[in-house]
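All protein chains of the complex are present and in place, except for one that has been dropped.
And now, chain A:
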Amino acid sequence: MTTELPTLPNPEITPSVAHFWEAAGEGKLDIRHCRSCNELHHYPRSFCPFCYSDDLDWQTVSGKGTVYSFSVMRRAPVPFAIAYVTLEEGPTILSHIVRIDLDDIAIGQKVQVAFADTQDDGPKVPVFEAAS
């Protein structure tokens, strides 16, 4: 069964990092970048968890990554695949693997970002599909 692009639960935006969803709405995956230590971190914070600097900006990443781990929720009303995806640029982020046969997902698989709607007119959120 190949899954559809889902409509996911609303994330309820945290104001201090609202930019993340604004970027997602424009089809960009923006990751928090520390201008002091040059590290990327996710989930985004208002300071760098590695060096405690608050001199941060956002880096638009390629959206390419590999599946680090995943699990198919077989008993959900609509089965879905939750996954950790390690981005080309380093950080690993929690997401879904979509538009894919749920029996075909594998660790190490190349994926690329897509964006899914959320309920109650919420912001778009990043998901991943098989890399073309």
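Criterion: a contact is a pair of C-beta atoms (placed from the backbone, for glycine too) under 8 Å apart; a residue touches a chain by one contact, two chains touch by 3 or more; residues count from 1.
The rule is simple: contacts and distances are computed from a predicted model.
Look at the chain that isn't drawn here: its UniProt entry, checked against "FMN-binding protein", "Fe-S metabolism protein SufE", "ABC transporter permease" or "Thiolase domain-containing protein", names it "Thiolase domain-containing protein". The residue touching the chain not shown here, chosen from A:Ala23, A:Ile100 or A:Val125, is A:Val125.
For the options A:Leu8, A:Ala23, A:Ile100 or A:Val113, the residue in contact with the chain missing from this view is A:Leu8.
Within chain A, the residues in touch with the undisplayed chain are 8-14, 39-45, 49-50, 68-76, 80, 82-84, 86, 90-96, 107-108, 118, 125.
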